[in-house]
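With one protein chain withheld, the remaining protein chains of the complex are depicted in position.
And then chain A:
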Amino acid sequence: MNGIFWETAGKFFESGIFVYGTTLLITYALLATFSIIAVRAYARKEQSYQADPLLSSPLAPGITVLAPAYNEGLTIIYNVRSLMTLVYPKYEIIVINDGSTDNSLEQLIEAFELVAVDFAYNVKIPTQPVRRIYKSSNPAYSQLTIIDKVNGKSKADAVNAGINAASFDYFVCTDVDCILHEHTLIELIKPVLQEPKRRVIATGATLRIANSCEFDQGVMTRMRPPKQLLPRFQEVEYIRAFVLGKMGWSLINCVPNVSGGLGLFDKEVAIRSGGYDFSSFGEDMELMTRMCRYACDNGIDYAIRYVPRTLCWTEAPVTVRIFGRQRTRWARGLAQLMHAHFRMFLRPRYGRMGMVIFPYNFFFELLAPVVEVGGIIFYITGAILGWINWPTAILLLIFVYTYSVMITTLAILWDQLTFRYYKSWREVAYLCFTPFMEMFLYHPLIVFFSLRGYFFFLTGKKSSWGNMQRRGFQQRTPGAAPAN
């Protein structure tokens, strides 16, 4: 009796996993197809455009760049100077000092000749109190505003304060430690201006790992894949997620998220949606979901667009401890989001968000680590009890392995076909060999930290954002020849 039960349960589990796995693999295949169409269309369009019409145009819409900073004293001056290299006719930079306990503010005041001003700050989204607002007395830094506020224990609270002070209809949210391409604002606003029918409520772009790149005065001068293994895994993961995943979703207007590292947002919709949720651990995805929900509830025919070009470089964690903290937070954010907005799940009223993005995120993002661990436990149990047909099991394992390598390799190919970011063959080869190790070395970490995030969410464990320990970017030595 007991044996029949286990056999039936095993067959049920196997069939379920088969359907689940097949759907996931088909989805990846579809995304790969959609993404190459979208990436090539972008590249062909780009050939017909020149950047200069916008650069000098009085018709260019204004953009506010928001950069929250907490204890970034090591690099803050360098990073703000980097933001000032952005090329756009009408923009302002708002740096939000989120109650730093180091000397970030003092450094800013001294370097940019700041003075406190009587600023009419309008609280459209509630935040922790703003202490002072500073402007530079030097006309060269006239576009810079610094908000000094009480620490809100989250990036969301800091960005919300920036949104309240923003003057323009669009804002770009980035991290102060991110290095942006000088044409970031032009590239991000283009999809908004080129959209014929829908209201573009957000635009995202590809992020890359900055760890081994070279920078000169805040400008990226030489792009390299990270030399260390953990950041290189993340580079490959970013290429897969942005170039293949988000570009694929973008083609069918189903972008699930605009990264917190870099995104342009419609300020009116963001404010009406309530701004960033300071209690969320995945505040970027949460805001995007709420903006979509607001748009659907109010009959706004919206679009979220993605740009496959790399516009932002960010420092990736190099130690497993910091990496684990980051991924645990992301997983917890995803669980929070699913819980908070579960009413959208399979509701036709919420269009593609409710019928495509939400089910995909639920089944293939949230549940994937749980299913994987379930599968491993089932295998181990089966192996102990002698139920495993080893040739079949090994064949299936080879299948999953080769398929995952193929998907990542295709993402690298799409990237390489369109943009030749890396100078040497060796660098591309470096990147191409990384997917072969990903399944054994990197993926188990992701699964573990995801489950830890879910556990923290379920148990309501108190955890803070944690401070990412910066190492700073690699600077080109003056006079040194560019490396090959």
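Keep in mind that, in the parts below, contacts are C-beta pairs under 8 Å (C-beta built on N, C-alpha and C of every residue); 3 or more make two chains touch, one makes a residue touch a chain; residues count from 1.
What we mean here is this: contacts and distances are computed from a predicted model.
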item	value
Which of "CoA carboxyltransferase N-terminal domain-containing protein", "Simple sugar transport system permease protein", "HEAT repeat domain-containing protein" or "Helix-turn-helix transcriptional regulator" matches, in UniProt, the chain that is not displayed	"HEAT repeat domain-containing protein"
Candidate in contact with the missing chain, chosen from A:A158, A:I209, A:M353 or A:L410	A:L410
Candidates A:T27, A:Q107, A:N151 or A:S167 - the one touching the absent chain	A:S167
Sites on chain A contacted by the missing partner chain, in the whole complex	18, 22, 25, 44-45, 47-49, 52-54, 56-62, 92, 115, 117-122, 135-137, 142, 167-168, 190, 192-196, 392, 395-396, 398-399, 402-403, 405-406, 409-410, 412-413, 416-417, 420, 425, 428, 432
